[in-house]
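Here it is: the structure, laid out below.
Only one protein chain is missing; all other protein chains are in place.
Up next, chain A:
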Amino acid sequence: MTIYQVALVAVVLLPAVGAGVVAVFPARLDRAARITGTAFAAVTLLPIILLPFARQAGWTAYTASPGALRPWTEVDVSWVPALHLDFHLGVDGVSYPLVALTGLLTVLCAAYSLKGPGRALIALLLVLEAGIAGTFLSFDLILFFLFFEVVLLPMYAVIAGWGGDDRRRAARKFVLYTLFGSVFLLLGVVTVAVSAGTADLRELTGGAGLDRTTQYAAFTLLAIAFAVKAPLWPLHTWLPDAHTQAPTVGSVILAGVLLKMGTYGLIRVAVGVTPQGAEKAAPVLGILAAAAIVAGSLICLRQTELKRLIAYSSVGHMGFVLLGIATLTTTGLQAALIGNVAHGLITGLLFFLAGAIKDRAHTGELADLGGLRETAPRLAGVLGFAAIASLGLPGLAGFWGEAFAVVAAIQRGGGLWTTLAVLAAIGGALTAAYFLRLLRRVTHGPAAAPVSPVIAGREWLAWAPLAALILAVGLAPALVTGALP
């Protein structure tokens, strides 16, 4: 085993072990447990940092045809031979930025939770990290499905355990709705695996071994599953409830990386394994994506609660990502990847800030907030930055994904795609409208609730890397796309 393969396994294994270790700490060592958990999350960053160096090492080893998966490094161990189930992990330019995002957000969330509610939350965060990173790294469909499902229950527990007043209902809705999606995923995975006789993504990518009808059926099943997770309008209604009730770190992980499992799955599995199905369904997907952009923005204009508004904004933003995917052009897919990462950074920051505001003002109602730039100028400044980044200001991360989803739709040409591009561009203006409305309510005007201007060290620690990365990706999008072949 090379060092890179060890690193690959460590990305999944370290947080899992860390979760176990934290869980066995006794209650009286609560603080020690939390520090241990955060340390595990931080140590997980090391193999993540190491992985890009595998790119050069593993580069020449594969001479596969273009379009096929070309992992930087991979690990393939037979796990359950009777079921043809392999423990097959690999990393490439599509998955790496998302893995890095997962590692980063988990550390930030764990550090943020050093003070506050219990060690169990940190253990759950580590389980989530293991599951999400595993999903992004799986090169075996069955394994992908397993990791995909591992994430579900810890997230349920995070919402139900540490959420707001109506947390149980929201958590139940989240888990039932996404389980409903999982049924389709299972059916899709089984359809593909049985028809092709293998579940290895490297063999499956490109649609080899699947006839046209199977591809149509499998794509439909997979697309519905991932559309629930992403979420794609109109399968999105679990999201606002879950976000509104989830604790700050839950919202950050949920918006930052959990939703990305849906879009990643769509790119890697649905489009990758069943390209003919994707080609056939692309117009439908594109129309739904444009509808998500416009509907999401319009709904945001009517929201009265801070976290709910940010949650709905995710529907619009993921609409841009899905539009990029739906075009099936290289430009569109790359825009989708940048959009994915940008949304994780920006919305992660926004939820941190929403949490900070709610902690201080004890309300998230826009009507009860106001004058933040008078009472807490720094907090207002960071919020302004995040909101402006989220509305897609060029020069910040959000721009590339959205603008180039539009460019990709124009590139696709024809009446339908041009219309979708126009709708998406209008959605961009509406996005500006609701974020400016948010800022006007929260930061301008006379000071409403008394808000402490003091910003704790852990808060700066959580915000600063995200803000810096938003600017960095905005100026150098090659940070994300540079990893692509």
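Some observations on this one:
Assume a contact is a pair of C-beta atoms (placed from the backbone, for glycine too) under 8 Å apart; a residue touches a chain by one contact, two chains touch by 3 or more; residues count from 1.
Assume contacts and distances are computed from a predicted model.
The chain not displayed here is annotated in its UniProt record as "NADH dehydrogenase", chosen from "Peptide/nickel transport system ATP-binding protein", "STAS domain-containing protein", "NADH dehydrogenase" or "Aspartyl/glutamyl-tRNA(Asn/Gln) amidotransferase subunit B". Only one of A:102, A:178, A:274 or A:329 touches the chain withheld from this view, namely A:329.
For the chain left out of this panel, the touching residue among A:393, A:416, A:449 or A:472 is A:393. Considering the whole complex, the residue from A:29, A:176 or A:194 that touches the absent chain is A:176. Within the entire complex, the positions of chain A that touch the omitted partner chain are 173, 176-177, 233-234, 236-238, 295, 298-299, 301-302, 329-335, 373-374, 377-378, 381, 384, 388, 393-395, 399-400, 403-404, 406-408, 410-411, 421-422, 425-426, 428-430, 432-433, 436-437, 440, 444-445, 471, 476-478, 481-482.
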